[in-house]
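A short write-up of the structure that comes next.
Each chain you see keeps its place in the complex, though not every chain is here.
Labels run A and B following the written order; every chain starts at residue 1.
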Amino acid sequence: MAESNVNSRLEAFCDGVFAIALTLLIIDIKIPASETINTTNDLWLALQHLFPSVFAFLLTFIIIFISWVNHHGTLKLINKSSPAFIYANGFLLLTIVVLPFPTALLSEYLFTDHAAPAVVLYAAINVLNAIAWILLFRAALKPNPLTKNEKATLTARAGQRNGYWALAIYTLCAILAFWFPQAVAFLLGAIWIIWLIYGISVKAE
Amino acid sequence: MAESNVNSRLEAFCDGVFAIALTLLIIDIKIPASETINTTNDLWLALQHLFPSVFAFLLTFIIIFISWVNHHGTLKLINKSSPAFIYANGFLLLTIVVLPFPTALLSEYLFTDHAAPAVVLYAAINVLNAIAWILLFRAALKPNPLTKNEKATLTARAGQRNGYWALAIYTLCAILAFWFPQAVAFLLGAIWIIWLIYGISVKAE
């Protein structure tokens, strides 16, 4: 492996996991069973009833894609590796890989009276994801910084601070979701759209 | 990451998504249930009834493979990156990743009396795909061109114009599919075969 990029295989492995997690989401959206469809109108209605699935799919798609963009940006700051950094990446991948489960749960239960467990779990995975980012930046910063240069160190520190903010916000969401699941679900959607816009603007600097 | 190819990780990620979307298609073609098969002839007949599934599978396979070839050709024109370009790629991937759903819908409903919603949705995804290509070329061309040289800029502009043509044609298909779903489905098949031949001849120049 070229010494110029010690993390190229880690990148390739993570890219694979992100790409598969993104692509697998669609297989949980099932087509309407043909036995229940007697007219063309039935099929249009059945497709409309997939709205919660589409909402959950798009939300998780955005989360995974932004996570990949951030991962891509983060690894550009790094030119060394360590076991702690590799295992922090493994934990981050764990929080990505599990997403199809809470996504399917959200699709099924968001617009029912029992939405709370689905939204709490979904927010809890976001909490774990924020923890994984904090651990990843921590492993990149100490004991020996893996960052390329001083500027990269500052960017990594800013990323770690964002991680703590995310941790606080998602924990609050997870708690509020016990009482206001639908509101929290849409709040999570709004937060990720803000992260999307923020991500674009920060990286354009 | 080597500065000589700033998009190598974006390429790797997109390759992963295209490859997985291509490979996942087959899992929606289910084998005939053994309870319904009493003679060898039953099994031959059951396999023949998979024809709509095979048609939809091949159409989507061709779409995804050509999209990958075009993506491969497009990224060869580019040697810089921007947030808008990365997110335009994300939107393109979204329009690829969702394809298994309309493909399965087409398999199930193409030769029924309720084919319209399936074909409209399939054409609508093609519309979104055309929009994604337009956005991707737009992000590659301005405000600061990401293209390698003047020749690459001209090729990207031609690609953008093709995107507008595709947008017009697929929008028309989506509208016509409300009344003539089967005809539009075969028209879409014919269009993609033309894109296939066009793609080969253009790239051979």
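The rule we apply is simple: contacts are C-beta pairs under 8 Å (C-beta built on N, C-alpha and C of every residue); 3 or more make two chains touch, one makes a residue touch a chain.
For clarity, every value in this text was computed on a predicted model and none was experimentally measured.
The complex is a homo-oligomer: 2 chains are shown here, and the full assembly described by the structure file contains 4 identical copies.
Throughout what follows, only the chains that are shown with their structure count from here on.
Chain copies subunit A and subunit B are related through a rotation whose angle, from the C-alpha fit, is 90° to the nearest 5.
We define each chain's centre as the mean of its Cα atoms; on that basis subunit A and subunit B are separated by 25 Å.
Subunit B contributes residues 1-2, 9-10, 12-13, 16-17, 19-21, 24, 27, 82-84, 86-87, 90, 93-94, 97-101, 104-105, 108-109, 112-114, 116-118, 121 to its touches with subunit A in the complex. The touching residues of subunit A, counted against subunit B in their complex, run 4-5, 11-12, 15-16, 18-20, 22-27, 29, 31, 34, 37, 39-40, 42-44, 47, 61, 65, 68-69, 72, 75-76, 196, 199-201, 203-204.
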